[in-house]
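Only a single protein chain was left out; the remaining protein chains are all shown in position.
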């Protein structure tokens, strides 16, 4: 079986990576590429934008065309900036198309939280209610029947997967969670800002948006849902002088009186994720590195307890498991393709 | 006034950087360079080892020669591996020479702690007792009269300077300190190990020695001394794909009932360090970056409180304020040169 | 159709990349992985050597086992160091296996040239005579029936493809060819040598083996064969502070009296390679960059004439078109699979 997919927002970094994945997918065919249509952008051959697609994909990327979408797309991926996706979703759904949105527009259940962090009114609260949060390892059942899928953020993916096994067994002092996260530059897309120049990034390292990053509410929402109690983490992201990858170092205290039933924390994680094709748990006391997950859909996790403190470290490719390949994994689930199709 | 200095261990990374500094120092002249003398190493012109010194320094580097040291050196720097320095110190002191040791051999007051972390018996407990810990901002008075100076480690320098102002006013829940530190590769010297190959480091990021690093006891000893109570921190170092620099992100809780008397935490830091030429405090909520301190003796610090949690971030050049330029700063103090001589 | 392949030398960098490619190949299945068997190396699970293969390939890599090869392999790839391959080839051929050798052992027709550059006697002159040089764009016909295929070197691939169209029409002053080539560090494999440490490579750039590199005779042999006259190029390789990729900048003079029959040099190249799936010619005066070919089997070429001087620049991924993916392309041709199978 082959489905026809379109991409709106194909000229960005996430779109570029998504195209690459879909070109190698056995059950999907890219039928149309669109830009956001903003600012009167004209049509361009995609390989003129990304010369690396020359000889591989010769589609023209133009402003969204509803007739083409109606006729030629089963599924549409939105790789658009935050606040732009919600302008397209209602129409796509009304045409009966399935949608996987890689922006933040449908991730936060509470629109007032969205409005606080993204500084804009949420324009599509109706569909927001029905959006499914697409973290396969936790919400596979719901994803199977999703019509509108909100693909998780990169930092939240790395954090939620690292904490879910501990929260699920009530092992964590919920007030103690500290996340020290480090991301490659591609997390910022290809913004033309001074701080992302080679001469600024190379040889440097720094924190940014210290404890005020817009991914905090997404992390808090997901962790609170797992634990059943309100969680508010400390979250400090940093900018690494590399292109791809996130490593999150997470510190937490054990809940008082908590008892570990597995023979080690690593063992607990192994059991929790035992059937997951894309989660790899390191042996107790061994921790992951970014190199092993770059260009893959894997999330590698290492964990160890030191007396009352537990340290968990997770690594993903922010553009893949943190964005485009997780979107493909969700597509596989939605269409009952093998979950690893095009991803291993 | 000009003093004559020798360096034992001049062929290593720290030695190389120290030579560079001393070449520009108005009150010091390098008279002799020595290697460790181990393994029957012969004499070499220093510019054959480091071609960048060609036309700048034409000394021969040979095995230690006590006669030359006796005759031509007022002060000797030891830039030797840990456990090697203590083989040279007793003799140097007996010759009446002042010694600045950049290894860890004389940093830990308790030799059994040293022996646990460095896996070797301490051979010079007599002089260990009289060594002065050379962190100028905290121990300037003692440094002035030191005969044997133990130059601090790189991670400890970045951490102690970041925490001293808070510990001094009892603002910290002492059980809550978590240090997530990141260092450039030069922290490991120039070890020929697979993990330090370009192909392993470039594009990667990882934690190492998670909560078991040999700098933990040095950090704990210094913080405990400041606060007057036993402190045991959580300390996780990471390896950055850059050559130089350490950024330490430190998380802590306020002590219950603690009251801040300054108008902000940043203000508290500014007052604590108000006469320090090499400490720069960022405005409240602004945090430092590695680029601004590379190739300098500065320690830049940013701090902010978020309710009950305080986040402090410090940045230094690990080879300079974390090693060689701090050694020169100590020399300046020991000889009553202007403290910034050769360093600004 | 699925063929069974084995790899001898699977623990090296080229082996690692080849495994990655074959895991995604629709017509090949890896049945066995072997190391060189030297130095009494024991068996290891491949994902213990390369953690990134965890969950993807669980084969054990052990010393070569002739019974297993006989029974379970149609084709064997040799990703061994130069001078080691020729110890395995005779036996493999005698078992009726096809062999693709990625070392230099069967590339040079004249064994005395081999012996001069590789400082070792050639031990298998019999099979050397029958080896096919596996550059598909020039020698596809011979590759189809090859039993022993010598996969080209990385620099030679980048140079030969860049010069073949000009040499084929006698446009070149054969004494004028100057090749200024630049390669990422992976070209040196993962050798544990000081010069390949991160601290040495990062921020640096240098020439090496200036005009004495062992790829010179391979380049000269191939160019001479195309032109029908003896060619001896000037060849200077340089080491780039990146992991992957080669960019070769080639300067040459036009032969006196030569007449270009195409409307531009770029046009000449486009015609010469018009049916080639992996060669992409830039518009006249546009030149390629390494980023566009990294992680692909493409060779991108730009060319322009400036009066009497022609400048050609080519870019490949040294580990792919310069090694492992070209080997897969050759396999595709040998087994009549679609030539792009597993490669686009």
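Letters are used for the chains, namely A, B and C, taken in the order the chains are written, and counting of residues starts over at 1 for each.
Definition applied: a residue touches a chain if its C-beta (ideal position, glycine included) is under 8 Å from a C-beta of that chain, and two chains touch if they have at least 3 such contacts.
For clarity, every value in this text was computed on a predicted model and none was experimentally measured.
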> Which residue among C:288, C:322 or C:342 touches the omitted chain?
Replying inline: C:288
>> Can you tell me which of C:242, C:328 or C:343 touches the chain that was removed from the display?
In response: C:242
>> Touching the hidden chain in the complete assembly: which of A:119, A:190, A:229 or A:336 does that?
In response: A:190
>> Touch as defined at the start, partner being the missing chain; which of B:32, B:82 or B:280 qualifies?
In response: B:280
>> Suppose we count only contacts with the excluded chain; which residues of subunit A make the list?
In response: 13, 185-186, 190, 192-194, 196-203, 241-243
> If you put the missing chain back, which residues of subunit C would it touch?
Replying inline: 178, 180, 182, 200, 202-207, 210-211, 234, 236, 238, 240-245, 247, 249, 251, 285, 287-291, 294, 304, 306, 309, 311, 313
> What is the set of subunit B residues that contact the non-displayed chain in the whole complex?
Replying inline: 23-24, 51-52, 54-56, 203, 277-278, 280, 291-293, 295-296, 298, 300, 344
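Keep this in mind: only the chains that are shown with their structure count from here on.
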> Over half shared or under half: which fits the residue numbers at the contact of copies subunit A and subunit B, same or different?
Replying inline: same
>> Please identify the chain with the largest separation between its CA centroid and the CA centroid of subunit A.
In response: B
> Considering subunit B alone, which of its residues make contact with at least two other chains?
Replying inline: 200, 202-203, 241-243
